[in-house]
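Every protein chain of the complex appears in place save one, which is left out.
Presenting subunit A:
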Amino acid sequence: MSQIPLQLENIRKTFQDGDKEVDIIKSLSFEAKKGELVAVVGPSGSGKSTFLSIAGALLSPDGGRVIVNGADIAQFSEKERADVRLRAIGFIFQSANLVPFLKVKDQLKMVKELATKWGREAKEEAQQLLQSVGLEHRMNHYPHQLSGGERQRVAIARAFMNDPDIILADEPTASLDGKRSKEIVELLANEAKDKNKAAIIVTHDEAVLPFCDRIYMMDNGRLILKEEMI
């Protein structure tokens, strides 16, 4: 399979603001490579979350192509997009996005069951994932029994569970302090490299940028490459 699971071409997204239309995203093009963690920064309201929603099949663009694993999903129906999200994309949101009544291991089990079947193999996978995020001893805890950082680790493990090629995270460290934030992003970067995923993280936090391979700036509806670390 290609090394570029996600490709955005000439994306345009317009929102109605009062009675005038505002182009939040204009002719944006972008590519995400496997094994790479990309950061997207930019001022509040510049359209970072909007970009991530389009890349993550949550929102349809008003123009352009969104190519996920070779298929243009720009015009997919909601149901088809749900399937793309389930199988090709792993999400990590700001905070508390775990299901409150499921134990840590069942959080992973649920996404697996949504996609395929839960079996012995899947069970081992889940165990390995939880081990790699350092939570094997928290398998039987409920989300409310975990710290904020631990919860985000579970979210990371869950995002990887269906073995998607793309990992998207919108300010995953927003509710964590500096030290925890760095740990989480470092973990994300390592996992993306280890498992050869294309990962994109939207962030406000300058301190986490050193863990990223490329940094893009959202500016006037476009993504501009700011820095590339080799």
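Basically, a contact is a pair of C-beta atoms (placed from the backbone, for glycine too) under 8 Å apart; a residue touches a chain by one contact, two chains touch by 3 or more; residues count from 1.
In the analysis below, contacts and distances are computed from a predicted model.
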Chain not displayed: protein name in its UniProt record ("Oxidoreductase probably involved in sulfite reduction", "1,2-phenylacetyl-CoA epoxidase, subunit C", "Sarcosine oxidase subunit alpha" or "Putative hemin transport system permease protein HrtB"): "Putative hemin transport system permease protein HrtB"
Candidate in contact with the missing chain, chosen from A:T14, A:S95, A:Q127 or A:N190: A:S95
Contacting the left-out chain in the complete assembly, out of A:K13, A:K34 or A:R85: A:R85
Touch with the omitted chain, as defined above, among A:A39, A:L58, A:V104 or A:C212: A:L58
Missing-chain contacts mapped onto subunit A: 49-50, 52-53, 56, 58-59, 79, 82-83, 85-87, 89-91, 93-97, 99-102, 106, 110-111, 114-115, 142, 158, 162, 170-171, 174-175
